[in-house]
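Missing here: one protein chain of the complex. Every other protein chain is in place.
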Amino acid sequence: MDRVDDLARAFERFPGIGPRQAKRFVYHLLSTNVNDRNRLADLIARIGDSVAQCQECMRYWSGSGDLCIYCADRSRDDSILMVVEKDQDLAAIERTGAYRGRYFVLGGVLTLSGKGAIREADLIQRVERRSHEGLQEIILALSATSEGEHTADHLRERLSPLREHVKLTVLGRGLATGSELEYADSPTLSSALQNRKET
Amino acid sequence: MDRVDDLARAFERFPGIGPRQAKRFVYHLLSTNVNDRNRLADLIARIGDSVAQCQECMRYWSGSGDLCIYCADRSRDDSILMVVEKDQDLAAIERTGAYRGRYFVLGGVLTLSGKGAIREADLIQRVERRSHEGLQEIILALSATSEGEHTADHLRERLSPLREHVKLTVLGRGLATGSELEYADSPTLSSALQNRKET
Amino acid sequence: MDRVDDLARAFERFPGIGPRQAKRFVYHLLSTNVNDRNRLADLIARIGDSVAQCQECMRYWSGSGDLCIYCADRSRDDSILMVVEKDQDLAAIERTGAYRGRYFVLGGVLTLSGKGAIREADLIQRVERRSHEGLQEIILALSATSEGEHTADHLRERLSPLREHVKLTVLGRGLATGSELEYADSPTLSSALQNRKET
Partner (left out) sequence: MDRVDDLARAFERFPGIGPRQAKRFVYHLLSTNVNDRNRLADLIARIGDSVAQCQECMRYWSGSGDLCIYCADRSRDDSILMVVEKDQDLAAIERTGAYRGRYFVLGGVLTLSGKGAIREADLIQRVERRSHEGLQEIILALSATSEGEHTADHLRERLSPLREHVKLTVLGRGLATGSELEYADSPTLSSALQNRKET
């Protein structure tokens, strides 16, 4: 069943999808009506037309022009640049309503095996330009995972020439919602203790 | 971001996919090159052309003609018809190499809430015709889950008028690979005991 | 905190208990009242007095005499002997109400690393004696796990000299309650197909 296999193999490239679920997607599509299938195909073929990549922060957005709404917004703070791994992380930060600075989306983390096509050259170029435009702080807002930390270490090194004028920061560690003291590691607990606040 | 949301919502209809993973699929597609996206769109749009639904067993297959290779195969046994829930179940049975009879794919089980668009009318029609063509046994090969059993109960009732000439059977229960005696329920253990075999 | 550690280490030897839960047990005991602690200590110290090991099937039971109620029951069938791994497996079989033969509790399975203190010599001795007393079938009722199968293979070999007079059987494989066709392995499905029954 070549076509079924071809399509299943294409779905296997989706993040987190194995051979069995890929196959299930194909059978699901076969059982839906032809209009729904055509609509999906159309949405996929045209997603690139309607969604642009912002030439400043590199995130995907739907709109016209080179800059996304956050990068075009003159009221945002040019003195802070937050580096995140992916579009969804940026969305999570925006949901907090607590950040009004600029962004840069890396497009991936460095994996421990050394690979990872991250937009490092773009980041360096942005940072160099922004350092002449009032940039004072870069927040390396990466996940608290080994790959996130590995990437932060790498970027810290790459950005070290700028440290004379620009401060490098990382997100604060502490108890995340749902975590229990007994199972928290010492660095997390130390940070939680240090960052304690009046209630 | 309307187009991103539209496409994410389409992916949410895929089996087992929630809003977050649907979004991740969209960003994955945005980051792949336009050729890969177009190829996927094309495979989806044309999956209906290249894959036909067998007019006998109702499974999807790629080939020409009304009948799939199993239904067209004259060497298979017309006296047994196996009713399965979905295409993947039929594939699992074929992998055993232990079945040479005919198939019918229900296309879903009856959910406990009563819904479930199963091809019941088609099944009855096939069974009535085949009962004049040597059919002697119908195997209700449904999963050992509450929905599978509910569906088997329902089909048993619907097919009862034929029971004078056709035997209705269900798959044998027993210890599945990996299961431990201590945790097996009594019906499973009783069947395993009854179906014990010389070693 | 030596005594806390000593007790925690004793609990770590309990099946499935790691260092953290062992510690939690100690703190739980410290917070209960002294009467409850003394009662638990007493139950543990005296469990050996009140529970006897049946000299025939080797299971633990509470009662007087050398034989447990199943081994002493003259109405049970002497022609079948079921070999199980542990007391809880025997209890699971009894709950089915479908078995009226004799038992032997191995007290463990052979692990793949070759270890495992199973009562092999006792089994051989029982089987040899029983083979002169009408024994016709030995059911190797082990779990459908790799260790259970490894143990069954080993016992089959050890018991082969008796096969002229005694039949060796294993429990039937099939769909266990809750299992889905799509995920069932081929041997399980083949058995389920072979052991299908009229409904």
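Note that the chains are named A, B and C in the order they appear, and that numbering of residues resets to 1 at the start of each chain.
We take it that contacts are C-beta pairs under 8 Å (C-beta built on N, C-alpha and C of every residue); 3 or more make two chains touch, one makes a residue touch a chain.
Model, not experiment: these values are computed from the prediction.
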item	value
Touching residues on chain C - with respect to the absent chain	1-4, 6-7, 10, 13-16, 20-21, 23-32, 34, 37-48, 50-51, 53, 60-62, 86-88, 107
For chain A, residues in touch with the removed chain	84-86, 88-89, 92-93, 95-99, 139-145, 148, 152, 156, 167-199
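Definition applied: only the chains that are shown with their structure count from here on.
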item	value
Centre-of-Cα separation between chain C and chain B, whole angstrom	37
Chain A and chain C: spacing of chain centres that average the CA atoms, whole Å	53
Geometric centre distance via CA averages, chain B-chain A, whole Å	39
Chain B residues counted as touching two or more neighbouring chains	86, 88
